[in-house]
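The complex appears here without one of its protein chains, the remainder shown in place.
Read from first to last, the chains carry the letters A, B, C, D and E; within each, the first residue is number 1.
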Amino acid sequence: MDLSLLFDNLRTPAILFFGLGVLAAVMKSDLALPQPIPKLLSIYLLMAIGLHGGVELMRSELDASIIMVLVAAVLLAAAVPLWSFAILRLKLDVPNAAAMAATYGSISAVTFITADTFLDTVYVQTDNANYLPGGYMVAAMALMESPAIVVGVLLARYFGKPSPDPSGGGQTPPLRAGDHDGDGKIDWGELFREAFLNGAVVVLVGSLVIGIAITPKGWESIKPFVYTPFKGVLCLFLLDMGLVAARRLGDLKSCGPSLIGFAILSAPLHAVLGIGVAWLLGVSQGDALLLAVLAGSASYIAVPAAMRLAVPEANPGLYVTMSLAVTFPFNITVGIPLYLAIIDLIWK
Amino acid sequence: MDLSLLFDNLRTPAILFFGLGVLAAVMKSDLALPQPIPKLLSIYLLMAIGLHGGVELMRSELDASIIMVLVAAVLLAAAVPLWSFAILRLKLDVPNAAAMAATYGSISAVTFITADTFLDTVYVQTDNANYLPGGYMVAAMALMESPAIVVGVLLARYFGKPSPDPSGGGQTPPLRAGDHDGDGKIDWGELFREAFLNGAVVVLVGSLVIGIAITPKGWESIKPFVYTPFKGVLCLFLLDMGLVAARRLGDLKSCGPSLIGFAILSAPLHAVLGIGVAWLLGVSQGDALLLAVLAGSASYIAVPAAMRLAVPEANPGLYVTMSLAVTFPFNITVGIPLYLAIIDLIWK
Amino acid sequence: MDLSLLFDNLRTPAILFFGLGVLAAVMKSDLALPQPIPKLLSIYLLMAIGLHGGVELMRSELDASIIMVLVAAVLLAAAVPLWSFAILRLKLDVPNAAAMAATYGSISAVTFITADTFLDTVYVQTDNANYLPGGYMVAAMALMESPAIVVGVLLARYFGKPSPDPSGGGQTPPLRAGDHDGDGKIDWGELFREAFLNGAVVVLVGSLVIGIAITPKGWESIKPFVYTPFKGVLCLFLLDMGLVAARRLGDLKSCGPSLIGFAILSAPLHAVLGIGVAWLLGVSQGDALLLAVLAGSASYIAVPAAMRLAVPEANPGLYVTMSLAVTFPFNITVGIPLYLAIIDLIWK
Amino acid sequence: MKNLKRIECVIDSVHVPAVVDALRAGGVDGYTVIRGASGWGDRGARQPDGVSGVFENCVVLCACDAEVLEGVADKLRPILKRYGGVVLISDTQSLSH
Amino acid sequence: MKNLKRIECVIDSVHVPAVVDALRAGGVDGYTVIRGASGWGDRGARQPDGVSGVFENCVVLCACDAEVLEGVADKLRPILKRYGGVVLISDTQSLSH
Partner (left out) sequence: MKNLKRIECVIDSVHVPAVVDALRAGGVDGYTVIRGASGWGDRGARQPDGVSGVFENCVVLCACDAEVLEGVADKLRPILKRYGGVVLISDTQSLSH
């Protein structure tokens, strides 16, 4: 692995701010981004990446290979939870294994954004346009958010016990979200609503479509807000991610070494799988890195929101902690340059 | 009506984001801009439009016709509630008719801003400077926010029953805001404070004055915050407006068709009145559109804040819903291009 | 004193927005920046000034005189509380005098930023590079935040009564922050954590270090967020500072004229002391103004946070009010141009 | 431990000053206000929307002596009548220190 | 003054709709929701983080007639069992207006 890639990555402002957040939390500083600000920043980042992706998509030539990549991305997102579930069942009960499997099948938009920013830097250094990803990768990301949620809920239902409170019919709570309605059936409507209409998914997909719909002049008019300051905003958000991730580290004790092992190993393994798929499809290095990062990253926004409703027996202290405090930091610091090093080896 | 104008408007990023918000709410997505963010965005937009208006005002030549426009704007804002009240009394009791009348006499800053943005686009396409509005129109907007509040409260007092709780003098609550103090008198001081010192009015007027006071260098130094990203911020705000408007749609049932008819018809009627006034005063097309939009739009910030205090018997579920969920969407989608089409017909 | 300097300062957008805030609060408008927004803005400003300082520091040549300035800055911050405490003891009890002394020994980042912005304007007018401060002055600011906290707590402990509740050992609350643990000893670890790991200190120091660490390209990539819109954001923050300061004015009555006298006089006196030190060290006019402003300003973020924990007997209604409602407005309106006039007299 | 009455009032944010004035006029020693509540009652659903700023409730909490309760209640009643909202009263004790 | 039961429920924000449905189905006249609470209980510490949006509690407050309490409690019990949280019930009076 080219260590200079690693150091370049660690020296980007966003990663340094992530480190500052981790450091502040570890030293028990009272620093915090107050409550709804992280949510605002996260909506902003999704809106920005969606719009930019849509605009890029319009500029690029669309061909069949793009469709192939999108289909492969969906399949990847739906398949990863299957074997993840099988492995996680060795240590976890059905609800927790299903929720964790869904978490790892889905994606982390901020990891994607960080990789995208990193590719920008690499492109500037190498002047090699193969490192510039296509706008359709944002579409791939959008498509990869939800399938794992559906698969995870199905796994929980299929392998799970029937209703945990079969005592009296009238006492079942007003269940929601693809839940048992007391007789083992799945409310598909609710399930799909949870999976595909989560706020994060809606902003990303909606912005992507708007990015496609607007005129170049429309894009110019909003660029100073949604594009130019983007990397700076990412710094602020990663500062908070560092604080939040490090403050969840305390929960790692209760997770046990095998789970942590899964969280660290699954990232590069799934990323390599993503790289393999990218290679088979013959895409460029930039697209390959983004597909690797999508496969290797884990969700901490859309999936937890859905799982708490649909699989309330699963403990978010496990799946959110693994995703946020282990896999995310691994990916944005070591993972991204590592995956690119592997790609460079194979592609050249 | 020139349909291409309509489609141009519907394709601007801000309107598309409004549509995304409506769609998300209708599909029952959990998307939301968390609590104080909309208020921050609304302060930002008022500050930005105020500053820009002030700076433009300084650059333009001031003449008597401007004073005429400002006086006409105030008269319009004070007169609209009078006939609106008379019409609304057919269906509503005195407090609700008065509050609704005030709502429609006052203005919506975001509608104004959307129209301003639209004129920008039209100007770029036509290269006709007549579409560029003067900075003094921001002053007209500022002057039109408050008179309707005063008129509305006076209507409620004059036509309303005396104190609703005449049982015991000692039991009247510590009333505020131009309220009866138990003996039918109006507290003028409180009434004017409510009307003219509402936060939205203060930010707009204050920023306008500051825009006049600062040097060109001062303006350059803050432009990257208050001007350049403006249209992008408007997108984010309109996304939230779409969510909020669509979530109020459920309250429409309780409003009844005649009220909804009023909300939809009053906009173009008052707008045409505004156009007529503009034509009599001989202003350019850009200024005419903004006057039309000011006359045709309804308040959902300053007026509700004042009415809840001064006319608590009125139901905000009526007047806020009408203004936010009916008149506002009508104006920013269909209204603005329609009014410009009418103006183009008359002016040419 | 050159009055044009004063008027130039009063006409900058940021100061005008401060005035708007004061006016709105005095007229009892309901205008307010909603709750976590001021904290977000304050983190943004610290991040921005820290990064910019770090980048400037890397560009400038480092020499021994810089070390001298930094050492002098720390000594100043540690010494100011000593005589302030002695003077304040004439009117206040030990805890209040100690907390107030710490407040005045530490610094106000926003005052510093306002002075920095002012120097920018002066530089543009005079084209004299001596008015451009060095990036190391941000380091001086960072170093001056915490020493006064330590000194203040030590003063409170040394001159204070022993534990206020010596009745029963088991009843002492779980004290924190360099507090007595019932037997008169100081928990140094907690004390230093309070002083040096306050969120504001961590963001400022962390951003300074990141500014030093990043590449020029990294800086370019985040500049559109952390540098370009900076002066505009300052306006929004100062609007809120004006509101908050003026709303605290009511508490002045309970403070008494001698305290208000201290708050007004200590600013220019300590500023002149800072100017003297700057002159002895031979720094340029820009650096001298910033040192003056650091010496003359009082903290309202880091110190109150620490004092409420470490000296809970002191009344924040006194020390926050003095700092926020008296010294801060004095410094940003009259103080900064006054200090620069004095500097111009001496340096020429 | 001292016996007190616990007054809890849910009301539209905009009318909190009226409630607070009533409490102070009634002679209570202190109160606490929690903002940002939503709810549902006789006047329908209330969910703060951030754009209009309308539809936000507050909870006002006050512990007071039984003697002042009657006076406070007399001042609160017309507020409830005119503006809506609820006032709940229960027994409590304060930890004396 | 009317005697009522005061129901206070602390629960994960995401399950507030279930609690509210239970209250309404049980026949209460109104309720109030306070968001953004943190806490600690059987399922460990809960501190909202803003990034994942998880770990936020809400307090739901409801005053109701003693007669409807039993029905409401029956509807709340399975929610507590499945989702965690606490429900506290105490006596209160409402100021009649």
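Please note the rule applied: a contact is a pair of C-beta atoms (placed from the backbone, for glycine too) under 8 Å apart; a residue touches a chain by one contact, two chains touch by 3 or more.
Keep in mind that this is a model prediction, so the values were computed, not measured.
Colleague: Just to confirm, in the complete assembly, which displayed chains does the hidden chain contact?
Modeller: C, D, E
Colleague: Which of these, C:Ser297, C:Asn315 or C:Thr333, touches the one chain of the complex that we don't see?
Modeller: Residue touching the chain left out of view: C:Asn315.
Colleague: Need a quick check: the contact residues on chain D for the chain that isn't drawn.
Modeller: For chain D, the residues touching the absent chain are 1, 4, 6, 20, 24, 29-36, 61, 63, 90-95, 97.
Colleague: Against the chain that's been left off, what residues of chain E make contact? List them.
Modeller: Touching the missing chain: residues 8, 10, 34, 36-42, 57, 59, 73, 76-78, 80-81, 86-91.
Colleague: In the complete complex, which positions of chain C touch the hidden chain?
Modeller: 33, 35-39, 42, 164-165, 170-176, 240-241, 244, 247-248, 251, 300-301, 304-305, 308-309, 312-313, 315-317, 320, 324
Definition applied: only the chains that are shown with their structure count from here on.
Colleague: Based on CA centres, what chain would you say lies at the far end from chain D?
Modeller: Following the centroid criterion, the farthest chain would be A.
Colleague: Which integer distance in Å separates the CA centroid of chain A from that of chain C?
Modeller: 41
Colleague: Which parts of chain E, given as residue numbers and ranges, touch two or more other chains?
Modeller: Those would be 36.
Colleague: Going by the contact rule already set, what residues in chain A reach two or more other chains?
Modeller: Residues 33, 35-37, 39, 224, 228-229, 305 of chain A each touch two or more of the other chains.
Colleague: Which chains are in touch, pair by pair?
Modeller: A-B, A-C, A-E, B-C, B-D, D-E
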